[in-house]
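All protein chains but one are shown in place.
Labels A and B are assigned to the chains in the order they are written; within every chain, residues are numbered from 1.
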Amino acid sequence: MLTFSEIILALFLLANLALAGSGRLTHAIRLVAAQGIAVGALPLLLWDWQSAGIPECRLFIIAAVNALVKGVAMPMLLGYAVRKINTKRELEPIISFTLSRLIVFAMIIGSFAIAARLHIHETVASELAVPVAFTTMGTGLLLIAARKKAVTQVLGFLVLENGISVFGSGLLIEHGIIVELGILLDIFALAFILGITIFQIKRTFSSTDTDKLNNLGDTHLMHPQRHHHRTHA
Amino acid sequence: MFLLETIFTIPIITVGLAAAIHATAYIHGEERRHFPRFWGFFISTILSMAAVILAGIFVAECELPLLVAWEAMALSSAGLVAFDSTKKSVRKATWIYLLACHAGVAALLLTFKLNCSATWTAAFFLAVIGFGLKIGFPPFHSWLPEAHPAAPAPASAVMSGAMIPLGFYGLLKFLSIHPMTLTPNFETVGWTLLAIGAVGAVGGILFAVAQTNLKKLLAFSSVENMGIVAIGLGIGFLTLSDSNCSEKIHIAGLCFGGALVHVLNHAFLKGALFLGAGSILRQTGTLDLDKMGGLMRRMPFTGALFTLNAIGLAGMPPFNGFIGELAIYISAFAMIATGDTTLVVAGFVAAIALALSGGLAVAAYAKAIGGAFLGLPRTAKAAEAAETPRRMWIAMTILTILSVAMIPASICFLRYYANAYATDALTGAAIAGGALVALAVALILVRRFTCPRGGIVTKSPTWDCGYHAPTARMTYTATAITQPLVDFFRKFLRTRKYIIPFKGAPEDPTDAAIATETDDIALSSFWRPAFTYIARLFQRAHLLQNGSLHLYILIVILAVLTLLAFALAS
Partner (left out) sequence: MNIISIIAATLLAPLFIGITNQTKAFFAGRKGPGLFRLYADLAKLIRKSCPRPEHSTWIFASAQPIALASVLTAAIVFPWNGPASSSLSLSASAALFFYLLGTGRIFTLLASLDAGSAFEGMGSSREVQFSTFLEPIIFIVIGFLVLFSGGTSLASLLSGASTAAWTDNAVPIALAALAFYVVFLSENCRVPFDDPETHLELTMIHEAMLLDTAGADLAFALYGSALKFELTAAFLAMMILPRFDSSIIRLLAVFGAVAAIAIITGIVESTMARLRFLKSPLALIGAALIASLAIFFALYR
């Protein structure tokens, strides 16, 4: 039977493909925000309403917190960062957008193959949750590894965390949600730290390219104004 | 009875006959002095191919005749390739061809040595290498784009249409020797052939798209078509390997039948195309598609026959090339419909490889037809070309008539061979093809009636956005037609571009030009480095060959002693 959770999970895969191939930072943030809200809603969608009745109040609170933090707060913070540092695009990804998209696609194939081998059909709430979770985690790692801008790397962490959440809610792990809230806190702290770091990098080097950190001590950094023109011309 | 033998004999007779008629006019002028040499090798090639067929019948009892005939076929066709031996490129191509042939025979010797139940799998892979060197399985296809442009066109036609498919004959005969051992190995055989076929079909036609030499393009297209045959055979074996498919005999029959029909279709179509390429070479003196153009008006018969055969080989209905591909498509869909994971994956691989190679084939043949026959002539020689002697296009006509006859013939054959499975789809395709032709004729008549003055048309210069004096340099060249595709696959094709900048004034860039060259990736990235490495390895053996007679004698004595010790020990 068709369920909303299935549609949400299919959209998750499409969002992963889009994220891997998107160079516009605001676009990517919007995609991650949508994923975040979906992650929040997922435990409620996977709940067996007919036989298990109305779930505990805890589930609602957790869903709301998840959706608010991942779908609203963090994207707003990142959107603010993007506006503040005035970078719109990921210009020179380490792995090209086309190749990233193909890699994500290969991850999808791999995740479906692995999930089919695991034989966990009986225990999961939705058969699709496991492969989708694997793919999402992989996409997050890819974003962290293959992009240069600090903002995109924070997005990568968020996507990774989204994948973990899907895995947790898909497998209906009893205390998974508690563990996950811990991770969420970590990520939130991380986002703050990275946000602050981004501003610092930006203020010092007039660029948020983490690659530039490798060049610390180079002579051209003595003239931040000139460098600024070169990167944003 | 003798179905396989019959199917593989038909191209030898028909393509051989057409090529012989073509050759009487193809070899002209000075070259006629070498007539005896050409006919000697030509006839011995045909005879040795017939001998291969005969020896194949008895291969289960004794494999030696097959090997002898195989070697005779290789040597006599090498004589054909070397016909124009004054050219260095021809001599080089002959060496590559001889090397490929002998490597093949070496692999086949081992194959038949190992062919028992215990070492059957090893024997099978050796057979794939041995026969694959003749068929042109990737990466063993490297001799094809070298030998075909070097050989005279009638020889290329025979080699491509009749000789290459004999590799499949050999492979099928090898598989039939130990049917008991074969049955549990259906899956290995199927996946091997499917993988090789898919790579060959897509890769072969991709390299064909990038070529500007007409015969190289046709040679790579042979790799594609043999890949399609291998796909058909591969999914046939995979279907047979499935234990819980109720219709497997029928689906497999359709796969094998489609592959065999495609062998015949390819023989007739490709034979005619190689003969056409020969006619162009004889009349214009070049095989470079960028130096032709506008030949349809100068060589109307050759042009029309080449166009029909090329569209047929691109697999377009209503031409015969479509029927074999359709049979393989239908069986691939039938495999997907079973829902069994192995068959579904195999069916998808087959269907996607066929679709991709079909799309690329359209590009390759649009390039060949457009570059050679359409537009304006780009060189003086192309502008002065005249129609060939009648014999040459009659030879092409014979093969084209056979191609047309293949449409009903292949449907009858598949109906019989696949036990009437899905034959209504094939018949439907033939009827649709007939409807297409009838509708086209009807529409041409409609145009004649509705147009004023009975559709008599006015001729005007080509409209070029206000510029009223279009020249041949403005028409798209063969290279330009496929440039976007070639650029898209540049990482794989590694096409080299030679840009010749203009020397004169910047406002007159008439002498600027660009040329591209695409080498066979297997030759440039695998075989050449491999052989260089082996050569370097054997450099070390030069230590032994230092001119000192004492050392040589010592080596001989040591060798004799070792052999003695070996003999005594065992």
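By definition in this document, contacts are C-beta pairs under 8 Å (C-beta built on N, C-alpha and C of every residue); 3 or more make two chains touch, one makes a residue touch a chain.
Predicted, not measured: the structure shown is a model, and the values here were computed from it.
*Asks:* For the full complex, can you list every visible chain touched by the one that's not shown?
*Replies:* The omitted chain makes contact with A, B across the full complex.
*Asks:* Among B:352, B:412 or B:530, single out the residue that touches the unshown chain.
*Replies:* B:352
*Asks:* From the list B:458, B:545 or B:570, pick the residue that touches the absent chain.
*Replies:* Considering all chains, including the one not shown, the answer is B:458.
*Asks:* Hey, which of B:53, B:151 or B:363 is the one touching the hidden chain?
*Replies:* Here the residue in touch with the unshown chain is B:363.
*Asks:* Of B:444, B:512, B:534 or B:559, which one is in contact with the hidden chain?
*Replies:* Of these options, the touching residue for the absent chain is B:444.
*Asks:* Hey, which chain B residues sit against the chain that's not shown?
*Replies:* Touch set of chain B with respect to the missing chain: 294, 296-297, 300, 303-304, 307, 311, 314-318, 322, 325-326, 329-330, 333-334, 336-337, 339, 341, 344, 347-348, 351-352, 354-356, 358-360, 362-363, 365-367, 369-370, 373-376, 422, 424-425, 427-429, 431-432, 435-437, 439-440, 442-444, 447, 450-453, 455-465, 470, 472, 474-476, 480-485, 488.
*Asks:* Which positions on chain A touch the chain that was left off?
*Replies:* Considering the whole complex, chain A reaches the absent chain at 1-2, 6-7, 10, 13-14, 17, 21, 98, 101-102, 105, 108-109, 112, 115-116, 127-128, 131.
Keep in mind that, in the parts below, only the chains that are shown with their structure count from here on.
*Asks:* How many angstrom lie between the centres of chain A and chain B, each centre taken as the mean Cα position?
*Replies:* 50
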